[in-house]
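Notes for the one structure printed next.
Other chains of the complex are left out, but the ones given are in their true place.
Order of writing sets the chain letters: A and B. Residues in each chain are counted from 1.
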Amino acid sequence: MKDKEATLILPDGRRLDGRRPGEIRDIKIKVGILENADGSAYVEQGNTKIYAAVYGPREVHPRHLALPNKAIIRCRYHMAPFSVEERKSPAPSRREIELSKVIREALTPAIFVEQFPFTTIDVFVEVINADGSTRCASIIAASLALASAGIPMRDLVAACSVGKINGVLVLDVTDVEDKYGEVDMPFAMMPGKGEITLFQLDGVLTLEEAEEAIKMASKACMEIYEKEKSALKAKYIEARKAVEEVV
Amino acid sequence: MISKVRRSQIMDLLAMGSRVDGRGLEDLRTIEIRCGVVANADGSAEVRMGKTLAIAGVKTSIGTPFPDTPDMGILIVNAEFLPIASPTFEPGPPDENAIELARVIDRGLRRSEILDLQKLCIVPGKAVWEIWVDIHALNHDGNLMDASALASVAALLTARIPKATLTEDKEVNLDKSVREKLPIKGVPATVTIAKIGDKLLVDPCLDEEEVADAFLTATFINDKLCAIQKRGEKSLTVEETLKCLRIAQKKARELVAITMEGTGYGKD
């Protein structure tokens, strides 16, 4: 904030990591890497690295939290102490508590919770290394973990942040772009449905800019959606191969 | 939990474009602002929005700036959802709802630049003003978010802090006999829209909150957005989202006027 004149877009229109404003970072996805969980995924988006796991539907403890008409969704977004520049206490910060809530609310619309009354579906997200847009990468990982756990879903959830740096709207902000940029707008949707499940803004935008940012984010979500589907398909093929080898 | 009968009542009325308390979809409830109610605070405001009641108090002290912003004052927002305010609130540290509310209001205040934090620096790297905004919910009848935001803004606009000067040996000296305004740069306003079915409602009351699908809270400064938070367990379409923003912008203008009227800000 103190240093808004920081140069985040170079004269050639590229960002510090070489991307164009409308480009997202490379995404590496692995589905099903944590054996104890019912579903899991690992997402690497640039230097942002996230593990997500899903346990459930399972019994709720304490029991009085259970609902007779649907599953409850619980979500814990947590950062490893070493994942950020200054060592972070492992106790949940206010930021982590808020992010756990908005990530849960970003995922819930996609889940057929009515099919699992009296149960909980627990989503755990661990940020191993943070380089911006961790809540969006968490949503991608968690969405895949849910799908790989076999939880029936309306759609996958995809997510991408929009930033504004040196006056320009950009996709998928990094840590340095978040810190020295003007805006961070995390965004998630069910691309197949065209519905928004996460929408936050931290920074100043006109209504017109907000509309433009939503368009950019939606397009990016569609791109990420394809990657999500490929990763699931790859996992499925891999699993089938494993089965065939055994049979 | 809301009863089925009440739920149907709300839905049936909404289907006809009306609300349980007789308001139109885009009407705010009656707002009352009382400033300066807390003698021990540097600024304070009690806001009633219908039956929702929240108090915000501003306390100031001298602190050390954060290493990465050595020339800026510090703003801290905290909210307590007290068990006095609702049968569903429990004693204990703030839960996720109270924390979210405080953080959304914090972003709104911070990004609206209501305070010129740079003017709250006394000695760069050494001494800056710490501005604490504490929100105390006393009766929760829906939309604590907007009532709390409004109380916070009103408390800041009407706060008076001691004059800070430096002694010869560079110690900070507070002259409590002189009371100065905070360095205010603008008046933000926060508006929450609830989505129920295919309807969008301004300033939901508690019963409406309980049946709502989703919420969009937006803070405006000078007609521009400076903070947004989508909340709730369901989704919004892109069209709904954009419509929410347009309604919110309109109501924010209204709220700014109410705030200035209620605080006397801008009249002197």
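What to note about this one:
Here, a contact is a pair of C-beta atoms (placed from the backbone, for glycine too) under 8 Å apart; a residue touches a chain by one contact, two chains touch by 3 or more.
These figures come from a predicted structure and were not determined experimentally.
Whole-complex stoichiometry, in terms of the displayed chain labels, is A x3, B x3.
The rule is short, and it goes like this: only the chains that are shown with their structure count from here on.
Inter-chain spacing, taken between the CA centroids of chain A and chain B, is 28 Å.
By the touch criterion stated above, chain B contacts chain A in their complex at residues 68-69, 71-72, 94, 96-97, 99-100, 102-103, 107, 111, 216, 218, 221, 224-238, 241-242, 245-246, 249. Across the complex, chain A meets chain B through its residues 1-2, 94-95, 97-98, 100-102, 105, 108-109, 185, 189-190, 193-207, 210-211, 214, 218.
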